[in-house]
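Encoded as C-alpha cells, the structure appears first; notes follow it.
The complex appears here without one of its protein chains, the remainder shown in place.
As written, the chain order gives the labels A and B, with residue 1 at the start of each chain.
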Amino acid sequence: MNDIKDFLKEERNQEWRVELKKSMKAKERTGRVRGHMPEADPKTRNKNSQEVNLGLELQQAVSEAGRCLDCVNPTCIDGCPVGINIPKFIKQIEARDFNGAATTLKETNALPAVCGRVCPQEKQCEATCFYSVSLKKDPVAIGHLERFAADYERDSGNMSVPVVGKPNGIKIAIIGSGPAGLACAGDMAKSGYDVTVFEALHEFGGVLKYGIPEFRLPNEIVDVEIDIMKKMGVKFRKNYIIGKTLTFDDLREQGFKAFFVGSGAGNPSFMNIPGENYNNIFSSNEYLTRVNLMNAANNEFDTPVISGKYVAVIGGGNTAMDSVRTAKRLGAERAMIIYRRSMEEMPARVEEVKHAIEEEIEIMNLHNPVEYFADEKGRVNKMRVQKMMLGEPDSSGRRRPIPIENSEFDIEVDTVIVSVGVSPNPLIPSVLPDLKISKWGTIEVNPETMQSSVDDIFAGGDIVRGGATVILALGDGRLAAAGMHKYVSEKVKVN
Amino acid sequence: MYKILEKEIFSENVIKLVIEAPEISRSRKPGHFVIVRIDEKGERIPLTIAGADEKKGTITLIIQRVGVTTCKLTDLKPGDYIRDVAGPLGKATHIEKVGTVLCAGGGVGVAPLLPIVEGFKKVGNHIVTVIAARSKDRVILEEQMRQNSDEVIIMTDDGSYGNKGLVTHGMEEVIKREKVDMSVIIGPAVMMKFASQLTKKYNIPTVASLNTIMVDGTGMCGACRCSVDGKTRFVCVDGPEFDAHSVDFDEMLQRLGAYKEKELEAYLKYLKIRPLDE
Partner (left out) sequence: MADLTTKYMGLTLRNPIVIASSGLTDSFGKIAELERNGAGAIVLKSLFEEQIILEAEQNLREARKNSLIYDEFSETLDYIDVHIREKELGKYFDIIKQVKKDLTIPIIASINCVSDIGWTGFVKKIEKAGADALELNIFIMPFGFDYNCDEIEQKYYKIFRKVKQEINIPVAVKISPYFTNLGKVIMNLETEGANGVVLFNRFASPDIDIENIKVTTAEVFSNPAEINNSLRWVAILANRLKIDIAASSGVHDGKAVIKQILAGASVVQIASVLYKKGTGHITEMLKYLESWMDKKGFNYVDQFRGKLSQEKYSHLDVYERLQFMKYFSDIK
C-alpha cells in the first residue's frame, strides 16, 4: 500500500507535472464548469444506431483536464475498481500528450475506449473525486477524458501495440472472448505466454459485441482492440465451445498449462408468470443478440427480429435500457420500461436513463407485469400490470415493492423483452464436477488470485460475479493473469 | 471455414452434406447437433449431426430445404466452404439396453434418428423402426435403417411405398403385437405430438428430440425454450431430447410459428432469384 502511495507521490513530483500544476491557479481550475459531452440530437438518434455521445472536442478535453487539481491524495483512484492512475493520464491530456495519456490508461485498463463509454463513473471514480466529495460540485469528467484519450490514439493511427515479453513457449487457454478473457489474454501475452482465446460464438468480444448496442459502444471499437491483441500474437479461435468441442483434458493433452474461464453470465432469467412463453416475448439476451450480433435490423442480413410498435421492456438495469432504446430505434411507437421500483432505485446508469427519456422512452416506475395474453396465433397482444408501492428496504438497501390491491390494468403490447437479470452460463460448471460452484451457479475463486478449486483453472468476470460490470471483468482478467503467471512459474520450477 | 467434401441428393428436398470438422467429429455423440452459419450475413441454424467419421474428421448433415438458409446451404457444392460450424451441442442421447425400442422417424426426422438407432442397436436392444414420409420419394435412409434395425416398417401418406397410413398407425401395429420397452420419436412437431399421445396411452416411456428455433445454441438467449412438465427448459442445453409425455407440444408448435411470416417473405424473395432446381 505504501509502495503505491510512494509511487504516486514520486510521479506527482515529476518536473512536468509540478510545472503544469503551477501554470494555473487552483481557483481558476475550480471556477470552470464541467464540460458538456456533445450528444446526437434525440429526435434523429432514436431512429438510427449512431453513437449518442459524440466525444469531447480536443479543446474541451484539455480544458476539462485542467479542472483536475492533481490532489495529493487522489481519492478518484480509490473509486476505480482497477486502480487506474487517473491524475496522471488527466494531466497528460492537459499537457496535450494524448498518446501518453492513452499509454498510461493501458497500464491498468486493457480497454479504455470501452470503459470510457460504459463504466458507471458516476458511482466509481467520479463519485470519489474531490469535487464531488468536498466541493459538492460536478466532478471532473474522468470517463469522458478516458474515452477522449483512447479515441484520439485510435484515430491518430498511432495505436501502440503493447510490448510483448520474450516468448516462453508456455501455452495458456482463455475461454471466452469477453472483457475478462480479453484482459487476461492481453496481460499473459505481455508476459510472453503463448495465448489462445477460444470463443463459442462466431465473433469475438462477448457481451461487448452482442450485448451493448452500437449507439453506446460501436462494435468497431471492440474489433480494433482485438486486432491489437492479434498483433501481440494472441490467437483467436471462434466456434469453440470448450467442454463440448474440446474438453479441458483435450486442451491439457495439447499442452495448455493453465486456463482462464471467462464464459460470462449468459443464462437469461424469466419471471415465470402466466403467458411468458407466448410468441414475441424475448429475453433481452435474445433480442440484443439478434440486433447487435446478427444485425437483424438490417435487411441484408438473414437473421430476423420481431420488434413491434408497442414494446414493453421489463427491468430497470442497463440491459433493459439498451433493449428499450433499441426497440425505439427499430420503430416502436411506444417503447416502455416497466420497472417495479422507483426511478431512484433503478440500477441503470443515470446517463442511460437520461438519454432514454430524451429519446421518448416511457418509463413506468412502480409497475410490474403479472400476466401476458395473446391472439389466436399465440402472439402476445396484451400485458397485465400491477401498480406497486415501496415497503421496507431489503438487505441490498432497496425498498421492497409491494403490490397495490386492485390496481391491475392492461397495456397493449406486441413485443415484450424480459430483462430481469442473468445467471452464470452453466456449461463449464456442468462439465467439471471438481469445480466448486456457489449456490448462485458462479465459479468460486480465491478473490486475490482468481484461482478456482481446480489448480490450473482460473476464472473471472460474470461467471464469478453473476452479472456485473465490464470494468470489474477487466480487473478480474488482469488479476487472474497475475495469479496464473505465479502458478505457472511455480509449476515450471517444480518440473 | 469448414469445407464441404461430399454432397448427395436424396430427393428434391433432402440433401446430404459431408463437412470437414475434425474436432467436432471426435467429440460428437448420437443426439448432438451443430449450429451452422453459411456466411457473414447468414443466420445461425441448428442441424442434427446425422453421422460422423472420426478417422476422416468429417460430420454428416442431412438437410431439408424449407427456407432461405437451408436452400443456400444445400446449393453449395463440394469444395465450397461454410463460414461457421459450432458444436457438438446439446446433451447426447442417453443410450441403454432396455429390450425392445420402437423408433419412429417422420420425414427428415429420420436423419437424426439414424445415429440413435445405431447407438441403441449397438448395446443389444431389439430395434423396430418406423419410417414415415408423405410419399415414396421422400423416404430417406431406408437402407441404412435396415442395416441397424431388426425390422423396418415404412409408412407413406399416399401409399406409394410400404404401407399406406401415418406413422402412428405403423407404431400402434407394433405396440399391439409385441412388448415395447421404450420409444424414440423424431420428426415434425405435429408428428411427435400425436406419436407421443399414442405411446402415452400404452404407458411406453418415450423420448422426443425437439427442433425449436435457435440463435446461439449455447443456452444464452432462451429462443429455444419449451415447457417440459410445466417447467421452462432450453432445448439447446437441457435437450434436445426430453420425456415426450411431459412436453407441451402445442406450445412448441406455437413458438415454431413465430417467424413464419418473415420466413415466408424471405423465402419467396429468395425463390425469385434462385428457383428450386435439381
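Heads up, the rule we're going with is that a contact is a pair of C-beta atoms (placed from the backbone, for glycine too) under 8 Å apart; a residue touches a chain by one contact, two chains touch by 3 or more.
Owing to the predicted nature of the structure, the values given are computational and were not obtained by experimental measurement.
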item	value
Candidates A:128, A:263 or A:469 - the one touching the absent chain	A:469
Full-complex contact with the absent chain, from A:445, A:474 or A:488	A:445
Which residue of A:162, A:192 or A:403 touches the chain not shown here	A:403
Residues in chain A touching the chain absent from view	120, 123, 265, 269, 271-274, 315-320, 341, 347-349, 370-371, 386, 394-396, 398, 400, 403, 405, 419-423, 438-440, 442, 445, 447, 464-469, 472
Touching residues on chain B - with respect to the absent chain	229-231
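Rule of thumb we're sticking to: only the chains that are shown with their structure count from here on.
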item	value
Centre-to-centre distance between chain B and chain A (centres being mean Cα positions), rounded to whole Å	39
Residue ranges of chain B touching chain A (in the complex, touch as defined)	23-24, 27, 37, 41-44, 68-69, 83-89, 215-216, 218-223, 225-227, 232, 237, 251, 254-255, 257-259, 262-263, 266
Partner chain B, residues of chain A touching it in the complex	200-202, 238-241, 244-247, 266-268, 270, 272, 276-280, 282-283, 285-286, 289-290, 294-295, 300-304, 306, 377-379, 425-427
